[in-house]
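Every protein chain of the complex appears in place save one, which is left out.
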Amino acid sequence: MKRLQQDPQDKPRNILPDCIIPAIALVFTIYYLTTITEVPWISQASAVVVSGLLLLAIIAFVIRSAWRIGKHRETLHLQGTFQDLLGFMPTSARRIGLLLLAVAYVWFIESLGFTVTTFIFVFAAIVLLSSLANWKRALIISLACSVIGYIVFVYFFKTRFPMGPIEVWLKGVL
Amino acid sequence: MRKQDRRNFLKLSAAGLAVMGMPSLGFSAGFPERTMRVFIPTRAGGGADRNFRNFGGVWKNYLGVDLEPSFYPGAAGRVGYETYMGKAAEDCHDLIFGNMGPEVLNWVVKKPSFALDDYFYFMMVDADPGCVFISDKSPMKTLDDVVAEGKKRTLTVATSRLAHPASLGMLVLANKTGMKVNLIPLSGGKNTRNGVLTGEVDLGVLPLTTAMRRKGIKILGLFDEQNLVSQHTPGAVLINPEYKLGIPPLAAGARAFGIKTAAAEKHPDRFDKLRQTGEKVFSDPAYKEAVTKGKGSWELIAPGGVEACRKYVDNITTLGKEYRSLLTG
Partner (left out) sequence: MSLDFGVFLDLFVDTLGYWWIIIPGTVLGILVGAIPGFSAANTIIILLPLTLAMEPATGMIFMVALYTASRLGAGIPAILVNIPGTAGAAATPLDGYPMAIAGRGQQALAISFTASVGAGLITTVAALILIPWLSQVAFHLHSVEMIVVMLFGISLIATISAEDSIKGLIAGFFGLMIGYIGADVVYEAPRGTFGFLELYDKVPLIPALVGLFAISEAFVVIERNTILSEQGAVKQQQAGWGPTFEGIRDTLLHWKEVVWTSLLGLVIGVIPGAGAAIASFVAYQQSRMMSKTPEKYGTGHVPGLIAPESANNGVTSGTLIPLLIIGVPGGATAAIMAVVLEYHGVNFGPDLFESQPMIAYGSFTAMLITYMLLGLLILPLTRYFSRVMVVPTVYMAPILIAFTLVGSFVPRAYVFDMGVAIIFGIIGYIARRTGYHVAAILIGVILGPLLENYFLRALRISQGDLGVLFSSKLGNLLWILLLLSLLAPVLRNYLARRKAGKAGDRGARDEPGA
């Protein structure tokens, strides 16, 4: 969503979170340029032009930020950056938890197969976001997700999802 | 069907059988015990897909199980091969089906992560000669016109990709005749045809089946020594003898099944069953029907065994190395 807007009259806005995207872009661009040193010029042309433009935009951003910091409209400090980025507890913990679950989902889908992994992920994520008190509903929803997912993707559309024990068993049964 | 190749195929198969001492089917009775997985290093819906559907649709009757294609397009086939070599089981249930020419030329440009003899092709399905074509709106009407024009100015030549047997053919032709060409890789047969049809480039080179019998396209010549489909290519010349190229017939589309060397070595009986059953497909009328129903030409179906495949791969590799600098820029 829209970033957390702060009142301009309020204390100066911390600019550090805003530097993350330019930093990622810069690091990536430098890496990219190192990979094209050996290729023919025609394959370098577009990237060189765009990386130049990107660099200009980042320089403009740095100059503007420096100017604003000088005017005390913005500041640069680590404190509060985490909250700016992830929100306050418990939302921040939930966001990190959800990300870890998503990574685990992708990590385990290869070995456990589509159906089981989807079930565990949806169940765990709902419990993470609400609470264990909600477990019955979480169970129903995650069960529905994996069953419908199986029917639609694996059975009907024959999508080549990684086969886990359940899929192998179901394939035998059906 | 190409006669020579068929003879060669039968001879080689027979030789193979003799060496193996007629392996009884009993050894491989339980094979295949699951669906065969066929890795295809190009996009679904492309030429290899079509060829595979035709062949696999009949082959499954002899194998007794389905052949399930999985498509791994990307990096001019590199992704498919790397995936196959990385993932395929060594039990003869996993095969690769690709277009040998352009895919082997990849290795000339840049070696893959696996050793080249970790896999080999064992069953060639077709030999689709490279061809030169123009739009029927082009002011040039014959290959001689093209050569003459190419001596006056640099001609733009659409091709599927640089590292492709059809591109090589064009380079050899330019080299022999002194015409100047500028190869424009347009990624894939469809785009190559479009480039020529819409007049963006002067002419194009492609495997014949990808170009012939299409509206607005005229085939000028084939990089071959015989024209098996002259009914579809009126006026097309045989470039190799006509312009004395001094190269073997350049099949630009030579689709073949390949297998991991380790799999064939571990299970010679299974590998043999694959070869024997595959061979039967070529004489099955259902296969002929499937091929002729589409835009394919039965005449270009060219069965070939391990040796024919190896010979083809060697030819292309040698030629590719010769023109390597032009392929890699």
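As written, the chains take the letters A and B, and residue 1 is the first residue of each chain.
By definition in this document, a residue touches a chain if its C-beta (ideal position, glycine included) is under 8 Å from a C-beta of that chain, and two chains touch if they have at least 3 such contacts.
Remember, it's a predicted structure, so these values are computed and weren't measured experimentally.
Considering the intact complex, the chain excluded from display touches A, B.
Screening B:Thr198, B:Ser230 or B:Ser283 against the full complex identifies B:Thr198 as the residue touching the chain left out.
Screening B:Arg50, B:His232, B:Lys288 or B:Arg310 against the full complex identifies B:Arg50 as the residue touching the chain left out.
Listed by residue number, the positions of chain B touching the unshown chain are 44-45, 50, 70-71, 73-76, 78-79, 82-83, 109, 154, 156, 161-163, 182, 184-187, 190-191, 193-194, 197-201, 214-216, 293-295, 328-329. Residues of chain A that touch the chain left out of view are 1-4, 17-18, 20-22, 24-25, 28-29, 31-32, 35-36, 38-40, 42-43, 45-47, 50-51, 53-54, 57-58, 60-61, 64, 84-85, 87, 91, 94-95, 98-99, 102-103, 105-106, 109-110, 114, 118, 121-122, 125-126, 129-130, 134, 137, 141-142, 145, 149, 152-153, 157-162.
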